[in-house]
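Only one structure is covered here, and it is reproduced in the block below.
Shown here: the complex without one of its protein chains, the others still in place.
What follows is subunit A.
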Amino acid sequence: MNSREKVLDKYSSKIYKNRKEHVIEIENGEPNIIAADTRAIPGILTNRGCCYAGCKGVVLGPLKDVVQIVHGPIGCSYYTWGTRRHKSKHDETTKNFSEYCFSTDMQETDIVFGGEKKLKKAIKEAVEIFNPACIMIASTCPVGLIGDDIHAVAAEAEELYGIKVVAFSCEGYKGVSQSGGHHIANNGLMKNIIGTGDADHVKYSINLLGEYNIGGDGWEIGRVLKRIGYNIVSVMTGDGSYAEMKNAHIADLNLVQCHRSINYIAEMLKTKYGTEWLKVNFIGLEGIKQSLRDVAAFFNDPDLTAKTEAVIADEEDEIKVTMSEFKTKLEGKTAAVYVGGSRTHHYINLLKSLGVEVVLGGYEFAHRDDYEGRQILPLKMDADSKNIESITVEKDPAKFRTFHTPERIQELKDAGLPIESYEGLWADISPDAMITDDFNHFETEEFIKLLKPDIFFSGIKDKYVVQRSGIPSRQLHSYDYSGPYAGFKGAVNFARDVTLAVNTPAWELVQAPWKTEPTLEGSIGGME
C-alpha cells in the first residue's frame, strides 16, 4: 500500500469517497486531474478561512488610503487587524489607515432591528474624524442573513459626502473558502474604482497584480522593475491605494503574481481596456529571471532588454556566493509546502535552487486551473460557488487601447510568452510528489509520519503541530515575521531563514538524556 492509500484508508467510506479526489499522486504522463474548490467536510479540521477573509483580509486590506469598515460583530474586524503582513508606507499625499481597525461592532439590537442605521452613522463618524478619499464596507455572516442593504447605504453615503464609498457582500458563508472573497473583491474594484482616474499614459508602464507586499515583497520586486526602467502604475494591492488603482487602466501590461486572487481583474482589464496580462513569478532566481525576460520580450525594446540582462547579472552576482553557501547546508533535503492558493507553486524553483525537493504539497483553496493550468477553463461551477457573482465587462470605447496587434500577441504566445496563460502547479512539481487539496489536520499529521519531510512550510495553525513532531517549520504566509522573500534579495532572506530553522541548536536538546542514556543502575529508563 502506498502512502496515499495508507492515509485515505483510515477514513470512513463516505469521507474516503470525497477525499480520494483531492489527494493525488503526481505521476508522469498522467492527466493528474484533481478535485478542488469544493466544500470542506464538516469536522475535518480544514485549514481554510472564509469569503470575508479572502475579500477584506486579502484583497482590500492592503489598500492603505481606504477606511475599511467591517459591518458585523467585532471579531471579523479584530482578526484582520495587523495580522496579515501587507506592509505600507505613508507619503505626503496618501493617508495610511493600515494601523487602524474599523468596525460597526454590531450588537444584539442591530441583529434584531437591522444594522443599516448604525452603518450609516459609522460612515458619518469616519468621514468626520478622518475625511478619507474612499470608504469600503465589508459585510460579515449575519449581515446577509438579516438583509442589511449595504450597497444602498454605500450609494447614499457616496452622494452625501462626495467621496467614493464601495460595499462588498463578502459574508463568510459564501462560496467554500477565501476564494469566493477574492472574486467578490475583484468585481467590486473593477466596477467602482479601476478606470475612474484620469492620469496620462506613461512609457513602459505596468501594473503588478496579485502582489500583497507581505514583509515587503512588493517593494523588493518594484525595486528591480524600476531599476530596469519600468513605471509601476499600481500594485494590487500591496502598499496599494485607491488613488493609484483608479488609473490601473492606463498601463501597457499587467503582471500577475498571484493568479488565484486576481485573475478576474486581469481578465476584465483585458476585455474592457485591452491590457494584456502576463503570468510572472518573482520568487526564486529562475522564476525572477524568466519573468523579467518575459516582460522585456513583451515590450521588445532593445534598451529595456539590455538593461534587463544587466540588472539580472548584477543582482545575481550580488547574491551568488551567499546562495551557494546556503545550498551546501540544505542540499538533499525534502520539503512539504502547503499554502493558500499560489505560493506552493511559486516556491518550488527557489527550493530547487537550494537543493530542496518538494515531496508533499497542496493548496487551501486553489481551483483546478491553479493545479492543472488555465487550458482546462472554463470549469463547471458547483452549487456552493454558483452564488458568487460573476460579472462581465464590456469594451470601453474611449479608454480601450492595445499595445500590440492581435497578430503580434499571437506571435509572442507562440514564442512561449505566458500571455493570458498559466500552466499551474503541475508544470513544476516533482513527478513523485504527493498533493492534497484543502489539506486538513489528519492528512498533515499522517503524511508527515509517512513521508518525513525535512522542512515544513505552511501557516500558523500548523506551525507548532509540525514543530512538535520534530520537523522544522516555517510559515509561508507570514514568513514568520521576516521577509521579503520575493525578488533577488528575498531569495537570500528565505535561504537564511530556512537554514536557521533547520540548524537551530535546540533541535539537539529535544530528548532528555535520561530517556536514552543508561541510568546509574544500568537499565534504560523512561523508554516507552
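Definition applied: contacts are C-beta pairs under 8 Å (C-beta built on N, C-alpha and C of every residue); 3 or more make two chains touch, one makes a residue touch a chain; residues count from 1.
Rule of thumb we're sticking to: contacts and distances are computed from a predicted model.
K.L.:
Going by UniProt, what is the name of the one chain that was not included in the view, given "Nitrogenase molybdenum-iron protein subunit beta", "Carbon monoxide dehydrogenase medium chain", "Multicomponent Na+:H+ antiporter subunit D" or "Class III cytochrome C family protein"?
P.N.:
The record for the missing subunit names the protein "Nitrogenase molybdenum-iron protein subunit beta".
K.L.:
Given that one chain is not shown, which residue among A:T196, A:N300, A:T322 or A:N387 touches it?
P.N.:
Of the listed residues, the one touching the omitted chain is A:N387.
K.L.:
For the chain left off this view, which of A:S77, A:N247, A:S342 or A:T436 is in contact with it?
P.N.:
Going through A:S77, A:N247, A:S342 or A:T436 one by one, A:S77 is the residue touching the chain not shown.
K.L.:
Identify the residue among A:S88, A:S103 or A:N254 that touches the chain left out of the display.
P.N.:
A:S103
K.L.:
Quick one: say which of A:C51, A:I193 or A:I228 touches the chain that got left out.
P.N.:
A:C51
K.L.:
So that we can see where the missing chain sits, which residues of subunit A does it touch?
P.N.:
So the residues of subunit A touching the missing chain come out as 10-12, 15, 39-53, 69, 72-79, 81-83, 90, 95-97, 99-108, 110-111, 118-122, 124-126, 128-130, 140-142, 144-146, 171-176, 383-384, 387, 441-442, 445, 460-461, 463-470, 510-511.
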